[in-house]
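Here's a slice of the assembly, chains where they normally sit.
Order of writing sets the labels: A, B and C. Residues in every chain begin at 1.
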């Protein structure tokens, strides 16, 4: 599996290219269960920012290195030394301002996964706590292995999850009762529940098989028109946050430009000729 | 099954009346897998517009003629001759304007299924691609047969679905991961998945049994107060696109008028007397 | 099970304290299947208002007394004597105004269950019709027993449900097709369906076991930081009604203050020391 060109400067992530137009981003701190500290979330934002406009990438898979964890979440020890329990500021209002800025910056890094124009597929395995839910909720598709141990863990460290889980989870699964039960109790849940309530759309027997399945979906998506694929992602995300009437209108404007690609003709022709279409870079 | 009076002018659809206050709309181009061209989507809009105010109709079932397909979607050959790859307009902006108007008009026809004041039940069977998802997503209830082959097919012809699927699907099922997987990959999915993720609420063994089940639900709904039924439809659709606080307020205003019907008294009385209530037309 | 202090004035509800920081609210009109009349919905609003700020309460369980019903819904006989079919007002507009005010006041009482700052768990068993859905949809978590008979019953008495079911149900479960089927047909559905479509997140064999399970979840939540727990509830409810971008921003402001509690340190320390943290009242 070759490294993807232009991503070697990132220290905590491997970015490789398993097949044409597919990028594989691997969280690479397995000895610490891939737990995150500030430098890492800054890096993850930069990587997805770069992938967003990279014409050689049409689909992205996000995984965690090692057998034990996608990520155990925030590295609490590191966090407690930095912003989480910051005491800067001379009074309550000033400390709060400092905290608010810190949370917004952290959110902004993670949200870059969602803003990336290319479809992203998260593969959850082993321990997948806290930030694992925040990050995978930013991905478009979630797949997990049978051994996964998921948890919205934040209440157990005395705080409400603030990096996106509580904002996104209610909109991506099919039971608010279940979301609240998980987030209020911090209990660990497994693959079966995750599938039944729609958090993931596929479960596979092992991490390896799950990664394989994700890479196959990514490879399949990468064969499609990138104009069609990236528009589809954008329009679904727009729909999540807007009324149907507004989404229809936005869709019409979006496609007014996008229907002028050569891809529709290529795709139709390939369909008739049973050949594989080639699409220009985007 | 008698034809419903006043609908015989429509060429591509059969509109019949299988039981009191129930209309059955059948897409009738089975030799071409019920594929749609422009004249058809204009007609479907007109039919549902007319049904919306027809006092003899209280519930509607939408099906596709023949064994093979609800609809294979857009008749691509016909479409490529009309608006889809239009080259009118002297530059990119003018072509885009022409495309935008075309998409908006197409959307408007299909949206009339949703705007119809009467409850609508779609029965999906066989090939149900592209426009099949757009149209059934406008219906209130979705039922399918075991043999159904569903697909959000548009990326395979090089475009993002723009007639409503991407705007409505995220709000009517229980897993955004699943919605995105389907829409990005265009893979075919079946009845079991459709039920598990909430796209349909019932699966039956055959097309015939599915249509039967739909007609029974329609007949049941048609026995209820049309004031109560049509208000219920409107209020759920309002809730989908508004905050809970706004929906509660809208509900109170709506019912301030609707509670003045004689239907509440009739319904209560029939409940006590174990008789079948009669409700005036609406 | 001791009574919770300060709630003995309520006539139609038992409010007890089964364990530390847990309140148990029981609808207590079992002879009439716990059916509601006006005095009762005023009381339920007052109880949850009071619980909302009660520092001795951190989680709440809501159940119905007796074996037969959580609640059969509105006591129709009582209602028909009061506001439901009010004829006050000299013309249609004045009657409508009177009805609107009545519905808004009724909604406001039931919405207090949702506005209560503490997590609430509804246990549904036996007959759970109409208002049972309105009220449990205001709760955070829903659990039911195998014998439960659920129904959005309102169309059967000639009206669209107006106390919250139609506003909330589409946002808390995973299939709009299912929501509409239930609300339009008023058919009775059971525990299995309720779980499959996400209305409840747990099903237990009997009422007793369901109440037990609810009390255990409540007890578990009550051991957590109340700052974290109440923030989690508020932020999920905010997310339901706002865009992701707005929710992230609101979350950052919320936590800017809440991260200044001592609870984060206590929780982290307890985590390291494997002890049970103690949190100050809120």
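By our rule, contacts are C-beta pairs under 8 Å (C-beta built on N, C-alpha and C of every residue); 3 or more make two chains touch, one makes a residue touch a chain.
Here the structure is a predicted model, which means the values were calculated and not measured.
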{"item": "Entire complex copy count, 3 subunits given", "value": "6"}
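What we mean here is this: only the chains that are shown with their structure count from here on.
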{"item": "Equivalent-chain rotation between chain B and chain A, CA atoms, steps of 5 degrees", "value": "120"}
{"item": "Fraction-based call for chain C against chain A, same above half, different below", "value": "different"}
{"item": "Rounded Å distance, chain A centre to chain C centre (Cα mean)", "value": "33"}
{"item": "Multi-chain contact residues (two or more partners), chain C", "value": "171, 173-175, 196-198, 240"}
{"item": "For the chain A and chain B complex, residues of the former touching the latter", "value": "119, 140-142, 171-175, 196-202, 217, 220-221, 224-225, 227-229, 231-236, 239-240, 243-245, 247-249, 251-261, 263-268, 271, 277, 279"}
{"item": "Complex contact set, residues of chain C against chain B", "value": "76, 80, 84-85, 92, 95-97, 99-100, 103-104, 107, 111, 114, 154-162, 164, 166-171, 173-181, 183-187, 196-198, 240-242"}
